[in-house]
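The structure that follows is given in the form of structure tokens.
And now, chain A:
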Amino acid sequence: MLDLKKITQALGDLDEKNLLDMLNEFIASGPTVEEAREVVAACQEGMTLVGDLYETGIYFVGDLIFSGEILTAALALIKPVIGAANGPKVGTMVIGTVHGDLHDMGKQIFKNMAEAAGFEVFDLGIDQPASAFIEKVKEISPDVVGMSGVLTLSLDSMKDTVAGLKEAGLRDDIKIIIGGSPVTEAACKRIGADAWTINAAEGVRIIQGWVS
Partner candidate 1 sequence: MNEKITNVQVIEKIAKEVLQAKSQEEIDGFVSLVIYVGMFV
Partner candidate 2 sequence: MSDQRQTKLYKEKQERVAKTIRREEVDKPPFMLSADDYFPYYAGVEKSTVTSYDMAADVVGKVSDDLQFDTTIFPWLPANLFYGPKIRILGGGTYTVRNFEKMQDPEKVRIMGPEEYPELIKNPNTYLLETVLPRRFEVLQDINPEEKYNRIVEAVLGEGQKFSNYMQACEEKGCHLTLSGLMVNPVDFLFDFFREFTGIVSDIKRCPELVRDAGLAISEAYKPIIRSMKPASDKAIFIPMHIPAFLSPRDFEKTYWPSFKGFAEYMVEQGHNVVYYFEKKYGHLFDYLQELPKKGIIGVFQEDDMRLVKKKLGSSMAVAGGLSTTLMQHGTKEECIEHVKGLIQDLCPGGGYFITPDTPMMYPVDGRPENLKAVADYIRDCRL
């Protein structure tokens, strides 16, 4: 019987080998969709552990990025079990790295975790102008829009995007979250977003709060 706490701890410890060994054994045992979903939830708990260790200064950005890699590998193993039975969608989100910025690793981690939490995520990609966000929001009316950026210039692009969404009359029907290393409380206010984070696990908690 798979010990879910051990899964959580292995991910929290960044013990890739141990985690994947346990998951491979689990898959080989022919689990149910429900059991697989519990494992996904346990992985998410692990990511929360990672986020906490990062916030307390024990883990560094490199550890955070590696946790994203382990999570991707873990979800790749589990997803075939869950398969077409995707389960209840808790919400939809459009994400993208803003114009002028080509970085996407933070966005990838956030996307993985949001999908694991039941969000349907539409990833626009990198270097996306305001118009790309506006078009997608018009098309699918998501619950959340997430903007990512690592360069200080990205803050201006985020501001432009929010302004564009407002002008298009779309702002009031969505919640906006921004993420990336230059993002701060002051920047969030200036940009006009609803929330900000530099920690993917915290970001998922925030957006879960919005759709519950």
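To be clear about the criterion, a contact is a pair of C-beta atoms (placed from the backbone, for glycine too) under 8 Å apart; a residue touches a chain by one contact, two chains touch by 3 or more; residues count from 1.
On how the list was made: all candidates are chains of the complex that A comes from, given by their letters.
Bear in mind the structure is a predicted one, so any value in this text is a computation, not a measurement.
Novice: Can you pick out the candidate among 1 or 2 that touches chain A in this complex?
Specialist: 2
Novice: If you look only at chain A, which of its residues touch candidate 2 in the complex?
Specialist: So the residues of chain A touching candidate 2 come out as 14, 16, 58-63, 65-66, 68-69, 102-105, 152-153.
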